[in-house]
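Excluded from the complex is one protein chain; the other protein chains are retained at their positions.
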Amino acid sequence: MPGANSSPAARLLYLYRTMARIRAFENAAEEASRGSVAAFGATANTTALVRGPLHLSTGQEAVAAGVCANLLRSDCLTSTHRGHGHTLAKGADASAMMCELFGRADGTNKGKGGSMHIADFAVGMLGANGVVAAGIPIAVGAAHSAKIRGSSAIVACFFGDGAINRGPFLEGLNWARIFDLPILFVCEDNRYSATTATDAMTAGAGAAARARGIGLPAETVDGNDVIAVDDAARELVARIRAGNGPQFMHALTYRIKGHVSVDAAAYRDQGEVEQAIESDPLKLAGSRLAALGVPAERIAEVDAEAQAEIQAALAAAHAARVPDPDEAYADVQDTGAGQWR
Amino acid sequence: MPGANSSPAARLLYLYRTMARIRAFENAAEEASRGSVAAFGATANTTALVRGPLHLSTGQEAVAAGVCANLLRSDCLTSTHRGHGHTLAKGADASAMMCELFGRADGTNKGKGGSMHIADFAVGMLGANGVVAAGIPIAVGAAHSAKIRGSSAIVACFFGDGAINRGPFLEGLNWARIFDLPILFVCEDNRYSATTATDAMTAGAGAAARARGIGLPAETVDGNDVIAVDDAARELVARIRAGNGPQFMHALTYRIKGHVSVDAAAYRDQGEVEQAIESDPLKLAGSRLAALGVPAERIAEVDAEAQAEIQAALAAAHAARVPDPDEAYADVQDTGAGQWR
Amino acid sequence: MALMNYAQAACKALAEAMRADASVVALGEDLGHGGVFGQYRGLQQEFGKARVIDTPISEATIVGAAVGMALTGLHPVVEMRVVDFALCAIDEIVNQAAKNRYMFGGQGRVPLVARLPIGVWSGSAAQHSQSLEAWFAHIPGLVVVAPATPADNHGLLAAAIACGDPVIYMEHKELWGFQGEVPAQAECVLGKARIARSGTDVTLVSWSRMLHTALAAAEQAAQQGVSIEVIDLRTIWPWDRQLVLESAARTGRLLVAHEAVQAAGFGAEIVATVAQELGIPVRRAGAPRIPVGYARTLEDAARVSAETLLLELSALVNGDGRGRSMA
Partner (left out) sequence: MALMNYAQAACKALAEAMRADASVVALGEDLGHGGVFGQYRGLQQEFGKARVIDTPISEATIVGAAVGMALTGLHPVVEMRVVDFALCAIDEIVNQAAKNRYMFGGQGRVPLVARLPIGVWSGSAAQHSQSLEAWFAHIPGLVVVAPATPADNHGLLAAAIACGDPVIYMEHKELWGFQGEVPAQAECVLGKARIARSGTDVTLVSWSRMLHTALAAAEQAAQQGVSIEVIDLRTIWPWDRQLVLESAARTGRLLVAHEAVQAAGFGAEIVATVAQELGIPVRRAGAPRIPVGYARTLEDAARVSAETLLLELSALVNGDGRGRSMA
C-alpha cells in the first residue's frame, strides 16, 4: 500500500479502492440477500442465497478504509455485526468472504458464521460479533496478550454509537488504560442503533467525552472524509506504537441503508437521508481525487476492478461446495469430541 | 429529626447519634461473628451467632448518616454488601436487623438474607446486595418508577469505589440522565476493593469525572466529615426534588476494618490505617460538637443510648425464634407454589 | 375469535393489559417503531413514550431497572429481542429478579415479564438461535413459559403479566408470522398443559415451535397406524406433571422433543421424572450438542425434524431400547 510518504493522490486512490471494493461487495451481497430474514415487516424468502440478517456499512466505508490503512497484517481487529468493511479493509479475500455469506464450505468460516460472524484470523481479523459491544473486551484481551507476549502488534476495536451505552464499553476502556495497552478504539457513529436514533439514548457529550472521563485521549473526526480518518488514525496508531497506551477515535458518519438489508428504514427523515447521500464518502473521495488531478478514467478503472473482483467472488460463491451435514459436528471442542453425537 | 433550619448543634448531634448507633451495631455484630466464615486464612467457627461474610462500614458512618438525613421515609435507597449503616440511617429497627444477622424468624428478612441482604422495605430500604454494582440498575428502575407513577419520592443509590469499574455503573448513570430521573448516586470511596487498592484499578480522574463524562453534575466531598456530607446531600437532594434529574456524590472515606470481619487486612500499610483512625468520623464529629458548645456529658449520653439500644437488640436477637425448616419453602414464588417440594 | 398471527396476539395481550392497568409498562430497544418483529406495533402511539419505553442498548439495566420498577408498584414487560442478548442480563434475572422476594424475606414482589425469544432463526447462526428454557427452569423463583400458538401467546402473556412472579416468557422467533384463531378473552392458566392431539400408543411431549413438528410427526405416524398423543407443555416451570404422568401411564411410552440442545435440556427433567414414577420406556429428542451453524445444511443438522421424531417413536413402539440416545 502507498505509505504515508507517498503522494497524496496515490494514497487517496488506495483508500478509494478499498472503499470501492467494500461498496461493490455489499451491493452484491444485498442483491443476493433479498428477503433473507423475516423482520421489519419483511417476510422471508427461503431461496435467498445470503440468509439471515445482513448488516450493510454503506456510507461508512471511509472509517474502515482509513483506519485499516494504518494497520499491519500482524495487527489485530475486532468488529461488530456490521463487519464486511473492516474485514475487507484488513486484507481478507473477497471470494472467501462471499463464499461465507453464501454458506459455503470454502467460506472464511467454513459456512458456520455468515455475515454476522465474518472473520479472517489469518489477516488478524478476529471476528464480527452478533452481540453489541462484545468485541470490546475481546480486543482488550488481544492487546493485553500482545503486551504480555512482547509482541509489537496493536489492536483496532470497532464498535457502533449504540455500543457506548453497554457496560463492556466502560469496563474495556478502563482496563485498557490501567494496563496501558496497545489498542485503538474506534466508535463508528452512524447515528442509529437499529431503528432508534442513538442521540436520545446517550447522555452527556458523547463517545469522546466518555473516553476522556476514563482517562483516554480521544479525537473526533469526520468519518465520511477518508483523508481525515487516515490522518487521525495515522497519528493515533503512531502514539500507540510509541507506547502511549490506548487511544480513542470517534468517527462521525451515517448509515445510508436500513439496519439490516430487509429494513426499509422508513422511520428516518427523508431529508436526513438525502443529505447523507450528498456526503457519501466515495463521492467525496472522488471529487478530492479529481481535485488532485487524478483523471476520471483512472477512478473508473478502480471502480471497474472492484466490480470485477466482486463478480469473480460471486461466481466463486455460486460454484463453491455446500458443507456436508457431517461438518456440523466439527470444531465444537476437542475434549469428548466424537464420543457424543 | 432536626431539619436544616434547626441549630447546627442540634443537627450535628442528630447526625452523631446516627453514627454512634451504626458503630455500636457493627461492633456488636462483629463480636457475634468471630470465625463466621472460612476465608482470608481464617477458619470457620460453626458456632458463630452471625454466620457468613460480615462487611463492616466502620469509619464510613458519616456517609450513611449525612445522606440519609436528607431523605424522607417515602424515599428509596439501595445499598451494597456493606449495608448496615445505610439501613439503620434510613430508619430500620436495630433489633429487627440484629435478629436478621442472627438468622432469626423475626429478622427484617425472616432470617433469609443475613447481613449481605439486609433490607427494610417499610422504610424504603430496598436491600443490600451481594453483587457489586447490582444495586445501581435497581435504584434507577425505582427512580424511573417514581417518575412514571408521579410519585414525589427520590432514590439514593449507594455503591463502592470498586463498583465504578463494572458495566452497570455506566449503564445506570446513562439511563438516569436520559430519562432525567430523581436519583442521587453516592460513591462511597473507602479506597479498597476487598484486598485491592482501588486506585490502581481505576483509570482517569475517578468517579466524579466519569459521572461528568456521562452528563451528570458531580460533587466530591470529605466523606468523614458528616457536616460536609449533610450539606452536600442537602444541596443535591434539593436539586433532585426541584426536578433537575440525577446528581452524583463522590464521598472520600476509609474502611477502617478488613473487607469482611474475618479479614485482618494485613495487606495495608499500618501508617495509612493509623492516619485513618485519626480522621474517624465519630471522633471528628465529637470535637465539632465540643466546639459548638455541646457538653461532653451530652455526647456520652448519646453514646450510652446507642449502646443500650444495641444491647437490647442483641438480647432480642438471642431470644428470637429460629425459622422452622418449613419456612424455607415460603416466598419463593406464587405460581406453582405447593405443587413442588 | 379472530384470526391473527403470533406477534399480533402478543401485542393484543399487552395492549389489553395496559388498558386495564396503568401500572403495566413495556421497556426495551426499538419498541417505539413497533419492535423489530412488529410485536409492539401501535403500542407507543396508544400509550405514549412514558409507558412504552425505548431504552438504550443496556440489557443489564433494562432488566435491573425492571426489577426496581416491579418492587415499587409497576408491572414491567421487558423485551430482550432474543434470549442470546439476555445473557448480558443474567445477573439481573437470576441473582436479582428471581431471588429478590426470597432473600428479602417476602418484603417485596417482582412482578415482571421478561420476553426472551428462543429458537433457531433461519440463517442467524450461533448467537441468535439458542433455546435456554432449561436454564431458567433450574432457577428457583422463576416461572418459564413457551407458547406455541397465537391463542396461547395471547392467553399466556396475559396470565404472565397478571401472575405476580418474575416470568421468563419465551416466544419463538420462527413463529412470529404463524396464524391462528385467538379468543377475545384470554383463557390461559399458567402451569396447565394441553392435549394437542389425543392418542393411545405413545405420549409425545413438546412445546414452542417443536409442537408443530410433533404434530406433523403424529400425523405421519397415524398414517402408519401408530396413535400418538401430543401434549403441548406451554409452561415449562411449573410444568404440568400430572397431565404428563396421566397420559404416559395411559400410553405406556414417552418421548419428549425440544429444539434446545438435548444434553441437560428440559426433556431430561421430564424423562427422568416419568422414568422414576412409572418405569416405562422413555426417550428424548433434542438438538445435538453443537452450536447452530449458518449454512442451511449445518443449521438443519442442529434442528430436530419430524423424521427424527418418527425414528424415535418407532424405536419406542418397537421396543427397541437403543437409538439416537444422546446427542
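First chain written, first letter: the chains are A, B and C, and each begins at residue 1.
The working rule: a residue touches a chain if its C-beta (ideal position, glycine included) is under 8 Å from a C-beta of that chain, and two chains touch if they have at least 3 such contacts.
What you see is a predicted model; the values in this text were computed from it and never measured.
Novice: Just to verify: which one of B:Met19, B:Val37 or B:Ala62 makes contact with the chain not shown?
Specialist: Of the candidates B:Met19, B:Val37 or B:Ala62, B:Val37 is in touch with the missing chain.
Novice: For the chain that's not shown, point to the residue among A:Gly52, A:Gly91, A:Gly172 or A:Pro281 touching it.
Specialist: Residue touching the absent chain, from the options given: A:Gly172.
Novice: With respect to the chain omitted from the figure, which of A:Gly52, A:Gly66, A:Gly85 or A:Gly127 is a touching residue?
Specialist: Of all options in A:Gly52, A:Gly66, A:Gly85 or A:Gly127, contact with the hidden chain holds for A:Gly127.
Novice: Sort through A:Asp93, A:Glu305 or A:Asp331 and give me the one touching the missing partner chain.
Specialist: Answer from the full complex: A:Asp331 touches the omitted chain.
Novice: Tell me, which residues in chain A touch the chain that this view leaves out?
Specialist: 76, 78, 107-113, 117, 119-122, 126-127, 129-131, 134, 136-146, 148-149, 167-168, 171-172, 174-175, 178, 330-336, 339-340
Novice: Touching the hidden chain in the full complex, which residues of chain B are there? Just list them.
Specialist: Looking at chain B, the ones touching the missing chain are residues 36-41, 43-44, 46, 48, 51-53, 100, 103-105, 109, 111-114, 116-117, 129-133, 162-163, 165-167, 193-196, 200-202, 267, 322-325, 327-329, 332, 340-341.
Novice: When the complex is taken as a whole, what residues of chain C touch the one chain not shown?
Specialist: On the side of chain C, residues 84, 87-88, 90-91, 94-95, 98-99, 102-103, 125-127, 132, 134-135, 137-141, 237, 241, 260-261, 263-269, 271-273, 275-279, 281-284, 289-291, 293-294, 321-322, 325-326 touch the unshown chain.
Rule of thumb we're sticking to: only the chains that are shown with their structure count from here on.
Novice: Average the CA atoms of each chain to get its centre, and name the chain whose centre is farthest from that of chain C.
Specialist: Centre of mass proxy via C-alpha means gives B as farthest from chain C.
Novice: Could you state the distance in Å from the CA-based centre of chain A to that of chain B?
Specialist: Centres of chain A and chain B (C-alpha means) sit 45 Å apart.
Novice: If you look at chain B, which of its residues touch at least two other chains?
Specialist: Within chain B, residues 167-168, 171, 174, 178 contact more than one other chain.
Novice: Could you list which residues of chain C touch at least two other chains?
Specialist: Those would be 55-56, 58, 60.
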